[in-house]
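Everything below concerns the one structure shown next.
With one protein chain withheld, the remaining protein chains of the complex are depicted in position.
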Amino acid sequence: MSGSHDVDIDKHVRIYITVFVSLMVLTLITVAVGYLHLPVGPAVAVALLIASIKGGLVACYFMHLISERKLIYYVLFSTVVLFLVLLLVPLVTVHDGTWINRHIP
Amino acid sequence: MEIPYTVAAREDTGLNNGKIGIWLFLASEVMLFGALFATYILLRVGSTEWPHGYTILNVPLATFNTIVLISSSVTMVMAWASLMRRRFGTFRIYQGVTVLLGGVFLMVKYFEYSAKFHHELFPRTNNFMAIYFTLTGLHMLHVIGGMVVNAYLLGPGSKLYKTNPEWFTNRVENSGLFWHFVDLVWIFLFPTLYLL
Partner (left out) sequence: MAFPKINMLSYQSYFLGGVTMIASFFIPEGGAAQAGWTSYPPLANISGSGQTWWLIGMIFLITSSLLGSINFIVTTIQLRAPGLTFMRFPFFVWAQFVTSFLLLLAFPPLEAAGVLQLMDRVAGTSFFMPTGLVVSGQVAPNAGGGNPLLWQHLFWFLAHPEVYVLILPAMGIVAEVIANNTRKPLWGYRSMVYSLGFLGFMSFIVWAHHMFMTGMGTVMSTFFQTTTMIISIPSVVILTALILSLWGGSIRFTTPMLFALAFLPMFGIGGLTGLPLGLSVTDIPLHDTYYVIGHFHYVVAPGTLFGLMAGIYYWYPKATGRMMNEFLGKLHFWGSFVFMNLVFMPMFFLGLAGVSRRLFDGGETYQFAQPALHYNVMSSWGAWMLGIAQIPFIINFFWSMKGGRKVGANPWEATTLEWAAPSPPPHGNFDHPPEVYRGPYEYSVPGRTTDFQPQFERA
């Protein structure tokens, strides 16, 4: 990403400002929802959803991921898969055999 | 022999060395913070009682910090955009504000931590405080690291602009990627610890 024209950069700058405003709005929304003190399940879902949108905006536009090369996409895809494995598999493993059987009468 | 593709992009990959390098590093950082988030999940799900973050932590202060960090991300990308437009003066302003906002974040964290310690809330108090201090502490170390690099690029490192503006612009872009990542982690940290 080097040597782009001024016109391109102008377009980018307008996008950055738009993203900035969106991030601010989403931050206020997520805090407002936080004050609702929803039950844990919905609270986690909403918080993760908003955070993912915010994170996606930062990644796609500030980090230019939306126009990045395939190689970077491959690396990041593998990373995301492994991240999810790391987040979920230990949890499922530790609780396997306990929550599954809990509902058996 | 000169090392090729330090600045110019290699034709088949479309990338220069530094860009790939920083993304690989960020991939490893995703796994690092991922492990800590996995820790949070495992500890919370396995606990008999777990406090809601908002009962212990200062949500308004952290919201302010979130806004600070997001703003610093904008100024960071604007700093890079200024360099792309070859406006060195504007770059220095934006880069300076980025470092400043990082400093504000750290100061707020200092007040936050001091308040916790004052109220006898330490990492050893309970597992919530333990994972809170560990996650935000590691994040804080990354903020400091990013600030050091950004300050270097603002100061002595900016000499490179005179001899090789393209290389310098790439360096600012790559350090910007790291800074955005630090912001990204906080975007997930904030609701996880403070709002749930």
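The first chain written gets the first letter, and so on, giving A and B; residue counts start at 1 in each chain.
Here is the rule we use: contacts are C-beta pairs under 8 Å (C-beta built on N, C-alpha and C of every residue); 3 or more make two chains touch, one makes a residue touch a chain.
What you see is a predicted model, and the numbers here were worked out from it, not measured in a lab.
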item: Identified contact with the non-displayed chain, of A:28, A:45, A:66 or A:85; value: A:85
item: For subunit A, residues in touch with the removed chain; value: 71, 78-79, 82, 85-86, 89-90, 92-94, 96-98, 100
item: Absent chain, residues of subunit B that touch it; value: 1, 3-5, 10, 13, 15-17, 20-21, 24-25, 27-29, 31-36, 38-39, 42-43, 46-48, 122-124, 126-127, 130-131, 133-134, 138
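Rule of thumb we're sticking to: only the chains that are shown with their structure count from here on.
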item: Separation of subunit A from subunit B, taking each centre as the mean of its C-alpha atoms, in whole Å; value: 15
item: Residue ranges of subunit A in contact with subunit B within the complex; value: 1-4, 6, 9, 12-13, 16-17, 19-20, 23-24, 27-28, 30-31, 33-35, 37, 40, 43-44, 47-48, 50-51, 54-55, 58-59, 62-63, 69, 71-72, 75-76, 78-80, 82-83, 86-87, 90-91, 94-95
item: For the subunit B and subunit A complex, residues of the former touching the latter; value: 7, 9, 13-16, 19-20, 23-24, 27, 30-31, 34-35, 37-38, 41-42, 45-46, 52, 54, 59, 63, 66-67, 70-71, 73-74, 76-78, 81, 84-85, 166, 169-170, 173, 176-177, 180-181, 183-184, 187-188, 190-192, 194-196
